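Note that this complex is displayed minus one protein chain, with the remaining chains in position.
Going by the order they are written in, the chains are A, B and C; count residues from 1 in each one.
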C-alpha cells in the first residue's frame, strides 16, 4: 500500500512546521531567563515540554483525521495540536499567556483546548485517554463514523487510566486509537525501569484488540499502521493500540539537566532525524528541492506570524481570573 | 504431581469450616431483620458478602502458605481469612461489632486485620493488590522467601489498581500472586459485560509474567497451579496471575434480590458443589466416612465456639470510638 | 383536601423520575455507572430507566471509575449530557483526578470555550453500620475545590427538582444523595424519605438554601440527613419554649450565605450541624462566613456539631457515638442558649 504523494508532502510540511515551531519556542522560552534560569520569568513562564523529534507520531495518524475526529494529548502537546490543525495564533498566544489565547491565558502550554478541531490536552499523565473514550462513545451513540485518538507517552501505559480506558473501549467496541510515543523515558526513568513489557502493542492482548508497533520513528510506517487502525475504528471494529519508537531530542522539559542519559545519545538520534529521512524519500519521488524549500518557508512564515500575533497580543485583565469557572 | 492426602484432608476440612461459618452467618445476619429486612438492624448490621461456593480458591493456595506469607482480601473475605488461619473467635467477634474483635469492633466484616497471620482485607475493589505488592517488596528487601497473595474478584481486574500493581510487581520481580475469583458477576454485572477478555490469565502477557486458569472451581487443580506459582514466587521468579472459575451460591450481598440471574442458575451450580466433589475424591482414596464426619463435626464445633464467643462478648464503650486513630 | 392532592414518592423514585423526564425531553442525556442497568442502581437512583431506554442510553460499566467518569467528561465535551453515578462517595479516591482536575477545571482552563453539561451523582451517609469505607458524606472534600456545583438535597421534592436543574445546567454538577433518604425497602424506614412530588417536570435552584422552620431564638444550619434531625430537635426545643429556625443548606457550592446571614441577623445565635468530619468541614465554612460577614450580629460563640475527626466505626454503639443526632442537637442548643 503506497502513500499518496500529497499525503507525504503534507506530512513533510507539517513536520517542518512542528519542528520550527518548537525551535522558535526554545528561544521564546529562554527569553528573560538569562543569565540565571528562572522557570517563572520571561515571555513564557512555567514548565515547557517540547516535541522535537517526535513529529512522526503526530503527523502519521493525523493525516487520516478530519475536524470531526477527536484528539486528546498529554503534557507534551504541540506536535499533536499542530498536526490536528489547532489555530496556531491562538495556541501560541495561549502559551504566551495572552487574552487572545485559546483559553484567554488561563490554560497555558499544558492546557490547550480548541473545540473547533476537537483538540484538548492536559497535564495529568494518562488522564486524556478516558476523555477520548468519551468522545468515541459519543460518536458511537450518535451513529457517526468519527474516531478519537489519545496520544500518550510510554510512561503513561503504567497508569491505571490506561488499563481502565482500553478495557472499556474494547468492551464497547469504541472507535478509539491509543498512540503511545515511546521516547525511551518518563522524565528520567528509562522504559525498561517502568514497563514490564518490551513493547506496549503486546498489551493489546489484555483487551482482545489489535496492537501495532512502529519501529524507529518512521512517519511512513506510522501513516500505514494508522490508516488500518482508523479504518477499523470507523467501521466499528473497535480500538487499536499503536506504539511508535520515537526520539526526544530535548530534555523532558526545558531546563532538564539530563544527567540520566549519555551525552552522545541525542546526537546519535539526530543522525536519524525523521524530517531529513522523509525529505530524502520525497526527493527520490522527484519532488524538487525548490518545492520543498518553498513548503519549508511557507510553514515558517505561518509560525513566525503566530509568534508575532502572540507577542503583540495584550495580557488579560487581572480581574479576568475570576471569570469562566462556570459558563 | 499428586496431592498429599493430608493436604486434601486439610482442604476438605477447611472448606467445610468455611461453608459452615458462612451458613451460620446467614442465620446470624438474619437475626433481628425479620419480618422487615433492615440492613442496619440485628446482631450483625451493615453489608454482608458471603463466600459460599468459592471455597476452592482460598484453600487451594493457602494450603501452600505459612503465617509469614501475606494475604490481602477484598470485601468478600471470610473464606480467605479462615483458610489463612485468622483467629476465628476474634474475627467473628469483630463481625458482631464486639470489643473482643480483631479491630475492637471498629472495622467490621469488610475490614478484618490479623497481623499474627498477616491477613488484611478491605472494602474498596482492587485496593488490596497494592498492599500485597508492598508486602512482597518488603519480603524481597529483607531477603525472605515469603510471598504475598492478593485475592480479588473478576470484576476487580478492570480497576486501574490491578494494572499498576501487576506491572510494578512484574518489573521488580516480586513474590506476588494475584488470585482472581471469577464468580461470573460484579454485583449484577456479568463478566462478559465488564471484561474485554474471556479469561484474565490472558492478561499475564501484558506484564510478561505467568498466567494460569483453573476451570470449574476445582480445588485440586487450584492446589496444583498454586503450588507452581508459590514455588516461582519463593524462587524469585516473579508474579503469577491465577484465575479460577468459581460459584457464587448466594447474592452479591445478603438481601440482594438477584433479579439479574436466572432462578435455576444457583441450583445448577450447587449440583457441582466443590465440597461434595472433594469428598468423593477423599472417599475414593479410602478415607472413611467416619473420618470425614468427625472432621466435619470438629470444624463445626470450632465455628460454633467462635459464634458463642462473639455473642457473649461485650460491645465496646461508645467513647472508644475516639481511640486508635493514631497509635 | 390538601392530602388528596399529594403524590407521595420515595427519594430514589423522585430522582429516577427526574432523570427519566430529562431523557425523554433531551436525547443527549444518558446514564452510566455500576449496576445502573437491570439492577436500577444500588440505591435505586436509576430504577426503571433501563427497562424504558435500554442498553443504548443506560450503560452498566466495569469497575473502572476513572475510565467511565473520564468518559463522561469526554462525552460532555462533545455535547452529550451524561449522568454518571459513583456508587458510594467513599470511592472518590480512585477517580478524583477526573472529577477535580478535569470535570471541574476544563471550562476554566479553556477560557469558557469548552462546557461540560454533566451530572455526577453519588450516594453518601452512614448510620447503618457500613463502616469506614462506605459511610462517609465528604461534603467539604468536594465543596473545597473550585469548578463544581455541589448539591445535597434532603427531600424527594428537592431531589427531583434539583436533579432536573442539574441535568439542564451547562456546568458540571456533583449531586449527592443520602442513602437513608432514598426510601429503600432494605433500610430504616423514615418519614423524611417519602414526600409529595408533582408529576410534571419542575426545577429547584442549585444555589439556594431554604428556611424549613422559622424561629427567633437560634439558627440551626444543617444539610441532608441532619436537617431532619434538626427539625426534630426544633420541635422538641419548642416544647421548652425555644424557637429554633432551621435552614436546609441544600447546596454546598455555591454556599448561600445570604439566607444564613439573614437568619442569624434575626436570631443572633447559630449552631451548624454536619454529617461530615468536623475539622475543615462545612461547619467551619459556615461559621467562618458568618464570623466574617455578620460578626456583630452574633451574641455568643457559634456551635459546631459533626463527626469528631475519626473514621466511621463499624460497631453500632461506636457509630451512634460519633454521628450527630436529634438529642445531641437539642443539648448543644440548650448549651448555646445558656451563653
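Here is the rule we use: a contact is a pair of C-beta atoms (placed from the backbone, for glycine too) under 8 Å apart; a residue touches a chain by one contact, two chains touch by 3 or more.
Remember, predicted model here, so these are calculated numbers, not experimental data.
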Touch list for the missing chain, restricted to displayed chains, reads A, B, C
Out of C:140, C:204 or C:329, the sole contact with the unshown chain comes from C:140
Missing-chain contact among C:40, C:183, C:215 or C:311 belongs to C:311
Out of C:11, C:303 or C:324, the sole contact with the unshown chain comes from C:303
Note that chain C touches the absent chain at residues 66, 90-101, 104-105, 108-109, 131-133, 140-141, 143-147, 252-253, 255, 277, 279-285, 287-289, 291-293, 295-296, 298, 300-304, 309-311, 313
Contact residues on chain A toward the hidden chain run 36-41, 45-47, 97-98, 101, 103, 105-111, 122-127, 155-156, 158-161, 186-189, 193-195, 255, 259-260, 315-322, 325
Those residues of chain B that touch the unshown chain are 70, 72, 101-107, 111, 113-115, 118, 120, 122, 124, 127, 129-139, 141, 148, 160-161, 164-165, 167-168, 171, 323-327
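Going forward, only the chains that are shown with their structure count from here on.
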Relative to chain B, the most remote chain by C-alpha centroid is chain A
Chain B and chain C have mean C-alpha positions lying a whole-number Å distance apart equal to 35
Residue numbers in chain A touching two or more further chains are 160-161, 164, 167-168, 171
Residues of chain C that touch at least two other chains are 61-62, 64, 66, 94
